[in-house]
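One protein chain omitted, others in place.
Each chain gets a letter, A, B and C, in the order it is written, and its residues are counted from 1.
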């Protein structure tokens, strides 16, 4: 076994493979599949200060080598998340490393949920700030695609908690590096990317949008080349650790992200195809490191050869 | 047969299906496959005022449901294009409707090639201004992703020719509608979109980029949901006709673009899989119109149902 | 991951196929109303699994699914040869409550719904009644099998090619008005509009039943919130979105929040 220990700024994980927020529920749903402690971290579905119904249905549509989703951040809200049996209490008991993805409709919402989690942070490894969800009309889009708004929400959240902070970037921007620099300037300890890319699909029989919300976020292998490019661009722009994601189906994909500059990766849509995908990625990274005589994951991070 | 005649502002085509620039060479390469007059229009590979080697190899890499390319606009230059046997003289003789895609490294380049084609415009139906090629370092990226530069080049080209002008937009921007409005304000008669999305792929065995140019443009079915979304956004923002493209493999895909608001479509990467793809799309659109009792293509343009 | 080697896969009628997987572990755990989530191997540009009701399970480990070719996934599935090994998740979902010893099951089905409720025939000690609706006679599934299992079958077709010309809900109305002797338990599976009509008829008659919904699914285990359906709840709006893969696909008709 190669050493898979992964240092991400203030955080150390047992391996570099997480679940992508929104694709692994609250961990609870997969408890019968495997021991969650095997994962680098469980990143839970976005949590707001309030419970939320999410969007009307249909919320997903399958597209070539990917899917569109506009779940619209359905969730129990932070209170129930901290107390409900199938949420944080379960995760604490499981012994898994937990990263809580947070969102809100206003800056105050973000600060409130961050402060609540800060006050009750047993078992929470870090917060991931989702400024990039393209599905919520009230603010969500603007936070992730407007540098001034991003700076405001990120620096406010920084003041609301002393937990390690990950900023999750939206790919729906002209210059992703600007947003990464902004996040670092506002005190983020890590950057994660990419969230989904806004897309649309139309049923030509009914002439209706396949997603009730009209647009949805594109995820899956279709977006991988775009994600790899953005991870590379961000790795050139900032020095904090990067968590790469977008279309990772197997260890080869994950390694591609790491060579581009990601210190860790998250597996998302692939989990729908195969709940065991994150574990297979861990094993495959280990095999690659052994085959290439690497003693630790650090040796492949950003190891793209340009000459 | 439904009436496939397609009115695009100042231009009328016999049907709404073109070839996407760069994927059908100069038409000449496919002359033994079918009569080019069957196509709505042949859009030729980008033409500059000068001959150009293009980028080093490898220039393409296959990715999931798509490909990356960084051809780098290899081409004969406008002089040879206007006189060489396998270029414009061939196309004129073929009787096909021809749209010439143009590019340059400077605003002057764009104006020069536009003026040269204007002066020798027999057989040329329109010019398509490629401000969106992500592969040329000198200016290309900036023109398509910076509103001020876009406005400058587009209004300059407008003055350099009286030929119908199509502006081809880059998808690598936060707000595509802004660029569409800019193009219309600068006198473009039509908008075409999308060009390729910047992506990257790494060979994990060699740890080298799969494209010598490091990044390349992603095309093919992988990008279709993004393209449909952008066509819809542009259709809401401007009144000029839209030529939609990005991952069209068959008639169903083309119809999806038209329902989203495209008056015509272009088939690109699909031609590499099947040179007959554009003809199959024409036939399939005709079948759809007949099945849905539509007398003309106009009836399905923007016919997405939202309520 | 559980796997299922295809034992046989063949057209049975119209555009309906029947596939048998060798999946003894799933068979042992399967209850009526459960589903399996199938990865379709020969469709490499599609990521998501396809959910199918478990139609039958044999003691030697053969898991049967009846499916209709409606799109790319089901068409690709229909081309898989015996010997192909598929990746299966299951049994998944919240199953039907079996009829109590003194209950008489009345099934109201449309299309492949007849497959979804078939295992109930093994759970009823009193036989039962199936009301089956379809577009045309050739779409009526499993009629002989239900009869062989001791169920009465009444059919309705849109085009009148078999049984009552009209909707299966017409038959349901009749039954509710006429049958009075026995203690009923209703079960329903079929297209969404039909199910909503069934739920509404039951609610109006102060009856309750078990409704198996067919909603677009991704994860199949409650993690993604793709498959939600409105159920009555103590929220300001009077409803919440329940995950039909986990809290369903079987819901009690009283739980369902029916839009006006």
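FYI, a contact is a pair of C-beta atoms (placed from the backbone, for glycine too) under 8 Å apart; a residue touches a chain by one contact, two chains touch by 3 or more.
If you're wondering where the values come from, they're calculated on a predicted model, not measured in any experiment.
Engineer: Would you indicate which residue among B:24, B:143 or B:179 is in contact with the undisplayed chain?
Structural biologist: B:24
Engineer: Kindly state which of the options B:220, B:241, B:261 or B:278 is in contact with the chain not pictured.
Structural biologist: Considering all chains, including the one not shown, the answer is B:220.
Engineer: For the full complex, which residue in B:35, B:185 or B:274 touches the chain that was left out?
Structural biologist: Within the whole complex, the residue contacting the unshown chain is B:274.
Engineer: With respect to the chain omitted from the figure, which of C:45, C:68, C:154 or C:232 is a touching residue?
Structural biologist: Here the residue in touch with the unshown chain is C:45.
Engineer: What residue numbers in chain C mark contact with the hidden partner chain?
Structural biologist: Looking at chain C, the ones touching the missing chain are residues 42-46.
Engineer: Write the list of chain B residues that the hidden chain touches.
Structural biologist: Residues touching the hidden chain, for chain B, are 22-25, 29-30, 45, 53-54, 57-60, 62, 64-67, 69, 71, 74, 220-221, 269-276.
Here, only the chains that are shown with their structure count from here on.
Engineer: Farthest from chain B by Cα centre, which chain is it? Let me know.
Structural biologist: Centroid comparison gives C as the farthest chain from chain B.
Engineer: How many angstrom lie between the CA centroids of chain B and chain C, rounded to a whole number?
Structural biologist: The computed centroid separation for chain B versus chain C comes out at 47 Å.
Engineer: Which residue numbers or ranges of chain C touch two or more of the other chains?
Structural biologist: 45, in rising order.
Engineer: Among the residues of chain B, which are close enough to touch at least two other chains?
Structural biologist: In chain B, 64-65, 221 touch at least two other chains.
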